[in-house]
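Some notes on the structure that comes next.
Coming up: chain A.
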Amino acid sequence: MTLAYKLLFFIMILSFSWPAQADNMRMAVTTSFHNSGLSDILLPEIQKGIGVEVQLIVVGTGQALKLGRAGDVDAILVHSKSAEEVFVSDGYGTHRREIMYNDFVIVGPTNDPARVAAATNVVEALKAIEETRSVFVSRGDDSGTHRKELSLWKLSGFEANKFSPAWYRAGGSGMGSTLNTASGMNAYVMSDRASWLKFKNKGELRLLFSGDPVLFNQYAYLPVSPKLHPHVKNDLAIKLENWLTGPHAQSLIAGYKISGETLFMPNAKPR
Partner candidate 1 sequence: MVIPSILPVSINKVSVRKRGKSILNDISLDLDAVGFTIVMGPNGSGKTTLLRLMHGLQRPSDGMVSWNCTHDIARTRQTFVFQTPVMMRRSVRDNIAYPLRLAGLKAAETNKQASYWAAKVGIEARLGLDAMYLSGGERQKLALARALITQPEVIFLDEPTTNLDGKSTREIETILKDASKNGARIIMTTHDIGQAKRLASEIVFLNKGKVSEHSAAKTFFDNAQSAAAQAYLKGDIIE
Partner candidate 2 sequence: MSDLWFGVLNAFRLILSFDADLYEIILRSLHVTVTAVIVASAIGLPLGAWLAVNRFRFRRLTIAFLNAMMGLPPVVVGLIVYILFSRSGPLGVFGLLFTPTAMIIAQVIIIMPLIASIAHQAIRDLWADYHDLLISLNTTKRQRMITLIWDARRSLLTASLAGFGRGIGEVGAIMIVGGNIDHVTRVLTSAIALETGKGDFALALGLGFVLIALAIAVNIIIHRLSKTERAGQW
């Protein structure tokens, strides 16, 4: 074991040649948030505003929560309310603070065999897909988006895990890869609006359905508990929370557009 430690020490020395930053914190965020490009706007502003370098670990909600539980990040920004509440009640997070919301959309082939575009609500749309057995690609990765999709199937009266793989394809990867898969198979898929708008490999796909309030998607910020993990940078996490919920950040979020479309609606309540 001592040899292993010597080796570790050696590797550390070798890698310390890389410059270390002073005031930085780590935040696990979901792919959908990162893919939207909003982080590219916010991160420099955070640096300017409060002098904190935020390092993003981009993962699914499931893994983000796991990183938070293990104390490997200082805060998380995710969108899966029930899981977040468990995270806080189990003592892993100090509290949950809502920041903003965006919405999910249903994307599918231009010829729309299930006539999803004609649906008046999301339940109708999903029922049509199920009825026509049109190919549907699911994230299948336990992410917030995936959990949302499962809850929507449930709302429509189905158990998604009982679907035949002949048409219901659970991919098990991030939003981008899932969209790539859907594009390749010319299939239906549920995506957050931001990922869809930023996606560059649309192929034959187009946006078919959106706007049902059930599709709204709340993002919340959760600092990791310093009681459980004394090493986390809770002071920076609080600083960041105050900044994100402050007027400057909220107006930046409201003003962020892709192709003229607003992606996120800020809804942080002042304390």
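The set was built so that all candidates are chains of the complex that A comes from, given by their letters.
Everything below uses one rule, namely that contacts are C-beta pairs under 8 Å (C-beta built on N, C-alpha and C of every residue); 3 or more make two chains touch, one makes a residue touch a chain; residues count from 1.
Predicted model, so just to flag it, every value in this text is computed and none were measured.
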**Report entry** Identity of the candidate that touches chain A (this complex; choices 1 or 2)
**Finding:** 2
Report summary line: The answer for chain A against candidate 2 in the complex is residues 7-8, 10-12, 14-15, 17-18, 21, 26, 31, 35, 55-58, 69-72, 174-177, 179-180, 183, 198-202, 229, 231
